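Have a look at this one before I ask anything.
Complex shown without one protein chain; remaining protein chains in place.
The letters A, B and C name the chains in turn, as written, and every chain counts its residues from 1.
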Amino acid sequence: MAVEPKMTVDKKKLVDLYTRTLKIRLFESKVWDLFGQNLIPGTLHLYLGQEAVAAGVTAALKKTDWIQSTHRGHGHVIAKGADMKRAMAELLGKRTGSCKGKGGSMHITQFDVGVLGATGVVASGLPIAVGAALSCKMRGTKDVVACFFGDGASNNGTFGESLNMSAIWKLPVIWVVENNLYAMGTPIAWTCPSENIAQRADGYCIPNKIVDGNNALEVYEATVEAVERARNGGGPTLIECKTYRMKGHSRFDPAKYRPKEEAEYWLSRDPVEIIRKIAIEAGALTEKEADKIRKKLEKEVEEAAKFAIESEYPAPEEALEDVFMEVDA
Amino acid sequence: MAVEPKMTVDKKKLVDLYTRTLKIRLFESKVWDLFGQNLIPGTLHLYLGQEAVAAGVTAALKKTDWIQSTHRGHGHVIAKGADMKRAMAELLGKRTGSCKGKGGSMHITQFDVGVLGATGVVASGLPIAVGAALSCKMRGTKDVVACFFGDGASNNGTFGESLNMSAIWKLPVIWVVENNLYAMGTPIAWTCPSENIAQRADGYCIPNKIVDGNNALEVYEATVEAVERARNGGGPTLIECKTYRMKGHSRFDPAKYRPKEEAEYWLSRDPVEIIRKIAIEAGALTEKEADKIRKKLEKEVEEAAKFAIESEYPAPEEALEDVFMEVDA
Amino acid sequence: MPVMTYREALRQGLREEMLRDERVFIMGEDVGKNWGGAFKVTKGLAEEFGDERVRDTPISENTIAGAAVGAAITGMRPVAEIMFGDLITLAMDQVCNQAAKMRYMFGGQTSVPLVIRTVFGGGKNIASHHSQSLEAWFMHTPGLKIAVPAFAYDVKGLIKTAIRDPNPVMFFEHKLVYDKKEEVPDEEYLIPFGEARVHREGDDVTVWGTFLMVHKAIAVADQLAKEGISVEVIDPRTLVPLDKKTLLESVKKTGRLVLVTEETKTGATTAEIAAIVQEEAFDWLDAPIVRVNAPDTPVPFSPTLEQFFIPDEKRIAKAVKSIL
Partner (left out) sequence: MPVMTYREALRQGLREEMLRDERVFIMGEDVGKNWGGAFKVTKGLAEEFGDERVRDTPISENTIAGAAVGAAITGMRPVAEIMFGDLITLAMDQVCNQAAKMRYMFGGQTSVPLVIRTVFGGGKNIASHHSQSLEAWFMHTPGLKIAVPAFAYDVKGLIKTAIRDPNPVMFFEHKLVYDKKEEVPDEEYLIPFGEARVHREGDDVTVWGTFLMVHKAIAVADQLAKEGISVEVIDPRTLVPLDKKTLLESVKKTGRLVLVTEETKTGATTAEIAAIVQEEAFDWLDAPIVRVNAPDTPVPFSPTLEQFFIPDEKRIAKAVKSIL
C-alpha cells in the first residue's frame, strides 16, 4: 500500500486524517467492549474496518457542511465532530445521549455539528440529502452535503430517484457508496450485475470515481475534488469506496459466510495502519506523535464511556415528549 | 424516412405490422370520437401517435408471451390481441367490458391474451413484469414479458430496482421505454440529465438500443432480437422508442406547452403512414390491399363501438363483487 | 367579501405565504408553468415566483417527500405536492418513517416544518388508482398533523397555518370540492388547528364528517329540518389535532351520532371517532354510533358503480333516521 501522498495534501491534513480514522477505531472498539458487558441495549452495526471512509470524507468538509448517515452511523457522526460523550450515552440509552436515549445506535445524530440524521431504513437518507442540498443551493450557503450509504442501499429505489434529482438540479451532493461487499449476509455479487456500483452514476451523467475505501487519503482526495465541484455549482459526484467490515453485520453475526481468503485480504489492510504509515512516511508524524495522539484519544473515549455509564436512564414518561414541536402562540 | 426493410422480415410480417398499427389508430380515433360525444366517463390517455411501439413489440411476441401495460394502455392491449368489443365496452364503463366496468381506461386489461394488467400508478408495472418473468423462468415456459413504460416512469424508484433484479436473475424481460418526450406537461429535459433513457440500462449491464418509435419495423426488429435473447436465457434488454403523442396527455390537455416546430416535426412522421409506405415499397402490400385492410378494421371498430354503446351499465351492487376470490372448501 | 372557489382560496393562501416568507417553496410533479398542478391549484404561481420556488419534479414520490424533509430540517419551508393521494403509497417511508419520526428519534434536535399536499376522493370516474381516501393511515402515524379542509374559507386559513407550523403537516384536499365556492376574506387570516366548524346546530342527532360528506351532511340537515328533525353538522377541519371537545359536547347534547366519510369502512377515521366517543361519552349515548362509509372495496370505475360506492345523501339521511 505504498500510496504517495500528492503534493496538494499538507502535513496537517495527514495528521487530521490519521486522527479521525483512529478516533473512530477507538470509539467503536470501546462500543464493542461495552456491549460485551451488556451495557448497550438492542443491536449494533459497527463501523470497524470502514473508518477511512468517514475520516476521508469528513476531513474534506467544513463544519457547516452536512452529512447524511445510515444504520452504520457511529463512525460518520464521530468523524463529523459529534461529542463522544453524548454519542456514547445515546448508545447506552441514557438521557444525556444526543437523542436523549430515544434514537440509539441506528439513529445516532448530532444535528448541530452537521449531521442530518442516521436512519434505520436502508437508502432512506438519499432523498433527505437531496433536500438538504437543494436547501443549501436555494439559501445560497455554499454548503455541501455528503451522503453515506452502502452497496446494498444502491439497489433501493431511492438511489436512482435521488441521483437523478441531484443531477438535474445540479445539487451540491457527494454520494458516498461504502461498498463493503455485503448487505448483511448477501454478497454484492448476488444482487448487483456489475462489479462496481459507480457505473450506475453514468446513467445520470454524474461524475464518479472508485477509490480504496481503506485509505483515508484516497477517500479524502476524491472528496476534495467532489466538494470543489459541488461548491462551484458543478453538481453531484459519486464516490465508491471499496471497503470491508471487520466484524459481522450486526451484534450477533459471526459473518461465517465470508470466504476466508477474502476476509484475510481485507483484514490485513487496516485503515488505521494504512493512514498511519502514509502520515509517517510523509514526515507528517513521528511514531511518537502518533502514539501521543492515540493516548489522548483513548483518554477521551474512556471519559465518554465513563460519562455514558454514569448517566441516568430517561424517566419512563419522557417517552411522551418530543413528538411535536410546540407551536408559538 | 426511407427505411429499408431487412431481409429477415418477411412480407407477411410487414402486413401484420401495418395492420396492428392501423388497428390501434382506428380504435383510438373512435375512442376520441366517443368521448367527444360524452360517452366515456373519466379521463383518457390516448395512444395516438405511439401506435408503432405497441405494434412493433407485440408483433414479435407469441400469444402466450406477456405484456405489462400502463395508464396509456389501449394500444398495448389491442395490439396484443384483446377483443375490441370488450375493450371498448370497458372504456364506456359497461358490464360487458373486459373488466366488467370496474377498471376503465387506466386498467384496461385482457388477461387471457397475455396482458398482465394496465396500471394507473406510473412505473408500477415494472416490478410485476419482473415477477411474471421470474415465473416464466421458474415454470420453464420459455415465455417472455414485454413491459411498457414511459420516459417519466424511468425516474421512479421501481425502474432501477426492477432493471437490477431482471439483470441479476437474467430474466426474460424486454423493457420498452416509450419516450414521448413528456410526462404530462413536463419535458424530459427537465427531469432527465441525459438525452436518452437507454444509458441507464448500462448501469445494470443490460443490453439496450434506441429506435425510432414511430417506425413499427424498427421497433419490431429490435424486439425480435431482445425476445431471442430472453428466450434463450440471455436475460433482459431495454429498448428505448422515441415517439410522440398526437394529442395532449389526457382528455382535456391541449398540450400548448410543446414547441410548435417540435410538434410539427413529430406529427409529420405518422406511424401509420410510415409502416404503410414501408410495406408498400417492399411489395408486401398494394395500395388497394392496404385500403381493404383499413375497411375491414374500420368495420370491426365500428362494431366494437356499437357493442359498447348498446351494452348495459353494471348494476350498482356489482360494486361489491370481485374483491376476493372464493376459497375452495 | 369576495366569493371564490376552494381552488382559488387555496392558491391565495399559498401565494400569501410565499410572499410573506421566502423560505416557502412548492415542489411536485407538474406544479409549474406548463400545467399548474393536476388540479390547477398552483396555476400562475410559477409565473409569479419563478421555477425555483415552484419546482417541477420528476415522477419520484418518495424522493419528493424526502427532499421536502431534507429541505425542511435545514431551514426551508417546503410545500410538496403528491399529485394524487393514491400515490402517497410510494412515499410512505419518507412521510411516516422520516418526517413523522425525526424530531422524536433525534430527541427533539430537529423539527420538520413541511407541508405535503395531496388530494383524495372519488367521483371523477378515474378508478382504483386515483380515487382513494387514505387519511386514516396518517391519523395512525404519530408525529404528523393532518388538515382536511372541505370549504374555501377553511382551506385558505388552514394552508397558512400548516405552512407556519414547525411540524410536518399532511394537507389533504378533495377532488370534488375544488370548485365549491364560499365567501373568503381577501385579508390575511389563520385558522388554528384543532378547531372544528359547526355548520348546522341541532338537537336531535350529531353528524360528524369530512370533505364532500360535510357538504352532503349539510344538505341532509337542511332537508331533515323540514321534516322537523334537528341535525347538528360538525366538520373537524383537522384530524390531528382533533377537536374532541366540540364533538363530545354535541353528542352530550344530542345523544346520537352519525359519522360520515368517503373512506372504505373498516379502519376508517370514523372508527377512531366512534371509539373515542363511546369511551368518553358512553353514558350520554342513546343509540349506537352509526358509521356511513364506502364499502370495503377498491374504488370502481363505472359511474353506476362509483355512485353506489360513494355515500350519498339518502344513505346519510337514512342513518340519521335509523337512530332516532
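General remarks:
As a convention for this text, a residue touches a chain if its C-beta (ideal position, glycine included) is under 8 Å from a C-beta of that chain, and two chains touch if they have at least 3 such contacts.
Nothing here was measured: the structure is a model prediction, and the numbers come from that model.
The missing chain, though absent from the display, is touched by one residue of A:V122, A:C136, A:A198 or A:I239; that residue is A:V122.
Checked against the full complex, the candidates B:T43, B:T58 or B:N164 give a single residue touching the omitted chain, namely B:N164.
Only one residue from A:G101, A:G114 or A:P172 touches the chain missing from this view: A:G101. When the full complex is taken into account, the listed residue touching the unshown chain is A:A183, out of A:A129, A:A183, A:I206 or A:A308. Within the full complex, the residue among B:T19, B:T119, B:N180 or B:S311 touching the omitted chain is B:T119. By the touch criterion stated above, the residues of subunit A touching the omitted chain are 41-43, 93-94, 97, 99, 101-107, 119-123, 152-153, 155-157, 183-187, 190-192, 257, 313-320, 323.
Where subunit C meets the chain that is not shown, the touching residues are 62, 86-87, 89-90, 92-93, 96-97, 100-101, 104-105, 127-129, 134, 136-137, 139-140, 142-143, 240, 263-264, 266-272, 274-275, 278-280, 282, 285, 287-291, 295-298, 300-301. Panel shows subunit B; residues 66, 68, 97-103, 107, 109-112, 116-117, 119, 121, 124, 126-136, 138-139, 145, 157-158, 161-162, 164-165, 168, 321-327 of it touch the chain omitted from the view.
FYI, only the chains that are shown with their structure count from here on.
The most distant chain from subunit A is B, comparing centres defined as mean Cα coordinates. When each chain is reduced to the mean of its CA atoms, the one lying nearest the mean of all protein CA atoms is C. For this pair, subunit B with subunit C, the centres built from the Cα atoms lie 36 Å apart. The distance from the centre of subunit A to the centre of subunit B, each centre being the mean of the chain's C-alpha atoms, comes to 45 Å.
Measuring from the averaged C-alpha position of subunit A to that of subunit C gives a distance of 40 Å. Along subunit C, residues 57-58, 60, 62-63 each make contact with two or more other chains. Among the residues of subunit A, those touching two or more other chains are numbered 157-158, 161, 164, 168.
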